Structures are given as structure tokens and as C-alpha cells.
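On to chain A.
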Amino acid sequence: MSPDLLLALFTGAALFGVGIYGALSQTNLVMIMMGVELILAGALVNLVAFWRFLHPHSYAGQMFVLIVMTVMALEMAVGFGVAIARFRARGSVEMEEATELQG
Partner candidate 1 sequence: MNTLVIVLSLLAGAYLVAVLEAWLATGRFRLAAPAWAAVALLGRESIVPRTPDRIFFETAPVLLLIAALLAAAVLPLSPSMVMANLATGALFVNAALAYVLVALLMAGWGSDSAYALVGGWRFLGQVIAYSMLIVMPITAVAMRAESLLTTDIVSSQEAVWNILYQPIGFVLFFVASMAVAFLPPFDLPIAVGDLAGGVEAEYTGVRLAVFRLGRMVLVITLAAATTVFYLGGWMGPVLPPWAWSAIKILAVSAAMLLGGYTLPRIREAHLLAWCWKLGIPLALINLFIVGVMVLIWP
Partner candidate 2 sequence: MALISLQTVFIAFFGIAAIGFGIWVFRTSSMMRSALALLFSQTALGAMFLAMQAEFLGVLQIMMMATEMSIMAIFMVMFMMDPGGLGAMEMSHQKRLSILAGVAGALATAGIALFTQWGVVVTSAPAAAEQTRALGTELLGRSMLIFETAGVTILTAMIAATAVALPTLQRKRNA
């Protein structure tokens, strides 16, 4: 067992945890998106670590990282689109005030 792999995976785990905390605890849409970015960042670390320490000669791993980066950019684009639309309509992107879907 190499400490490098474990270190990288622990970093990923910690970022994932911090991201979950952020996404759940924040009331503002933009801050929630930051939490999601951190979760994805955790995934990125894991992917790179797996590629490097387990399969350095198979580039599908690096490819996957590129896709996740694309997803991060997508998340930003769509998230901010929604945020602007919501701010225009309600004057708020606070999730406490987004109660329209409450049963």
C-alpha cells in the first residue's frame, strides 16, 4: 500500500465532505454551487490518483478528468443562468425563500 494513493484519496474524501457540508448548510444558491464545485473537485482528485497509481498507461482515466472539468463548467453556466432568472423574478437567490415546490 502506497501512502501517496491513500493521501490523495483522503484529500478527495475530505473535499467531498467539505463540499457536502457547504451544499447542505448554505442558504444562497451561489454558495451551494461552491459546495458542488468542491464535491466535484474531490472526484477529480480521486480520478487523477487512480490514473497515476493504478493505471498510468490507460488514458481513459485522464479523459474522465476532462469530462468532469466540463461538468464543472456546465454546472456554473446553468447554475448562474438559473440564478439570474430567479433573482430577476423574485429578487432573491436564498433557498429559504424558494418554497414554491413545498408540498
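The candidates came about this way: all candidates are chains of the complex that A comes from, given by their letters.
One rule holds in what follows: contacts are C-beta pairs under 8 Å (C-beta built on N, C-alpha and C of every residue); 3 or more make two chains touch, one makes a residue touch a chain; residues count from 1.
Just so it is clear, the structure is predicted and the values come from calculations on it, not from any experiment.
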Looking at 1 or 2, the one that touches chain A within this complex is 2
Listed in rising order, chain A residues that touch candidate 2 in their complex are 1-22, 24-31, 33-35, 37-38, 41-42, 44-45, 48-49, 51-57, 59-60, 62-63, 65-67, 69-70, 72-74, 76-78, 80-85, 87-88, 93, 96
